[in-house]
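All protein chains of the complex are present and in place, except for one that has been dropped.
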Amino acid sequence: MAVREIISNFKLFIEYQKIFLKSAIEYRANFLLSTFFMFLNDVIWLFFWYLLYYKLGDINGWVFQDLIYIYVFATISFGIAGYFFGNHKEIAELVVKGKLDFYLTLPKKDLTHILISKNSWFDLGDLLFGILLLIFMVSVTKVPLILLMIIPGVLILIGFGILVGSLSFYLQSSESFGSTLYESLISISLYPGSIFTGATKFITLFILPAGFITAVPVQLLHSFDLTWFILLFLFSIALFLLAIYVFYKGLKRYESGNLLYVRM
Amino acid sequence: MKKENKTIISIKGLKKTFKTKVTKPGMSGIFRNIFSPDYKYIKAVDNISLDIKKGELVSFIGPNGAGKSTTLKMLSGILFPDSGKIKILGKDPSKKRKELSYDIGTIFGQKPQLWFHLPPIDSFNLFAKIYDIDQTIYKERLDNLINLFEISDIINQPVRKLSLGQRMRCEFVLALLHNPKILFLDEPTIGMDIIVKKTMRELIKKINEKEKTTIILTSHDIGDIENISTRLVIINHGEIVYDGDFKNIKQKYLSKKLLKITTEDKIDEKDFKDLTVIKKSKYYIEFEIETHKFPLKKVIDFLFTKYKITDIGINEMPIEDVIEEIYRDQR
Partner (left out) sequence: MSSQLNKYLSISFINIKESLTYIWDIIFGKVIFIALIIFVFANLWTVVFASKGEVIPGFTLAMMVWYLVFGEAIITSIGRFVKEVGDDIKSGEIANYLTKPYNYIVYKMFVSFGKGLINFTLILIFGGLVAYLMVGGVEISLISIPFLLIVALLAMLLNLVIASVISLFAFWIEDASSLNYIYSKFTFIFGGMIVPLEVYPPLVEKIASFLPFSYSAYHPSKLALIFSFESFFKVFLVQIAWISFFIIILIFFYKYIIKKVSVNGG
């Protein structure tokens, strides 16, 4: 039963990918431009860090190569989460504008269907950038471990996106606050983890869990520690499950765009 | 027992209230909103009960915000009722939403489901996967629907290049792909001109007759359901105002005509003593007739033989007045 469901969801996933590909071909100029600009954006930022490290040598022990690792983890997990599960950033909008109706009237599992039914071209640029970095700037021996530790990153991004998006079930007009939290997560994950110490480090791990997307994996790459490795997976899975729980709990309060704002 | 089997949808004492925040104006209002928001409660659906039998075509008619769409959304399991019971094919949609989705098709007039930039066939293929329809069954079903709705020459053109009527046909095919027993149409005619509305009526009738699908549709315009609906449910302020045969309403309220006559001769009051006279002067009279009691032809023939008529106007009763009259009759 469960296997059959996974297969049928996978078939649907493939069907959506076909549709996305057709849309990209239909609007190829826009598609190429969006992908290219995101790629260029990543290049510019990495160049900034190159310049900064050129001056400083290291930042609290982390060197430029560590920042390359940061970008590998960040861009590939942004890319996978954003391109293949694009709707994890749009939950609030779906809730507020009553766009969940579509998914609720259809037989597939709501959240699964929501996640796989949107892609973002920008994030494809991220993904390509990350893959090129991985190929040209990282030694081959590290690749398997890196790929393995991208999985928790993707889970955290999707889980966190669902979590802040689900705020909209409970609070009216929390849309912009939720997306600010998500943007903050993305931003913090792009800095060298060594700059966060003490209480701030705790916050970047357990409140805005950016540390688990990049800093912890980079640390593990240097000196493997089984406890942190296990914690990385446990935390990301726990966050993901919590997000699913909160979403379905919130769904019971869904009002299908019937929120009327009455101005007095 | 036999009657039980025939009832496909049963609704009992359905209620739904929405809580909304009242936005206060100005800067101080913003602060007050954060710390002590005011709420306003709006009863969207207030104690609605009805049964729908297999193969019926039911129209929910009422003004905007009357609760038609909210009822429909509770029937599809999108919204949870505050109280009351719904059974569709013996199942509660708030608990068995996913199971029921295989038996229900939906079209929301304001939310097209076709992919705008791609040909309809891509959306059809996607929905086949969403409903896990077996490939051979899907091909057969799609062929049937393509023939039924005459869309074979447009399924490979991007939706954005299709006319509104063509898009509508494709939306119907999309909603019917999984062969649903029940079809919900929420404001399907919104934003349509008379010609597309006519196409729409024909499509709905076709589905109901050929596919034996039970259909519930909502509209704020009673004119939309002329010639298609047998059963009419008028909803206002979340309550059912009328539930019954469309013909009755048509005879009782829509069959009333408003006549305005100007004559050269003096009007004799006795001729109009059985009718509802609205306005009268020496050479002018405005009155209502019920065409099933006094056929229009007879009335006019009589008037023309007796009076020298210089001007005559025959008007339908406005729809808003119909609801008001139903209220008046109930009181």
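The chains carry the letters A and B, assigned in the order they are written, with residues numbered from 1 in each.
Keep this in mind: a residue touches a chain if its C-beta (ideal position, glycine included) is under 8 Å from a C-beta of that chain, and two chains touch if they have at least 3 such contacts.
Quick caveat: nothing in here was measured; it's all calculated off a predicted structure.
Q: Where the complex has a chain not shown, which of A:I7, A:I25, A:I135 or A:I195 is the residue touching it?
A: From the options A:I7, A:I25, A:I135 or A:I195, the contact with the absent chain belongs to A:I195.
Q: Out of A:L52, A:M137 or A:L234, point to the residue that touches the absent chain in the complete complex.
A: For the chain that is not drawn, the touching residue is A:L52.
Q: Identify the residues of chain A touching the omitted chain, counting contacts across the whole complex.
A: 27, 29-30, 33-34, 37-38, 40-41, 44-45, 47-48, 51-52, 54-56, 59-60, 122, 173, 176-177, 179-180, 183-184, 187-188, 191-192, 194-197, 200
As a convention for this text, only the chains that are shown with their structure count from here on.
Q: Can you name the residues of chain B that touch chain A in the complex?
A: These residues of chain B touch chain A: 18, 20-25, 40, 42, 44, 70, 73, 76-80, 97-98, 101-102, 104, 106, 108, 111, 113, 115, 117-118, 122, 125-126, 129-132, 158.
Q: Which residues of chain A touch chain B once you look at their complex with the stated criterion?
A: Touching chain B: residues 8, 11-12, 15-16, 18-19, 22-23, 26-27, 99-102, 104-109, 113, 172, 252, 254-256, 258-264 of chain A.
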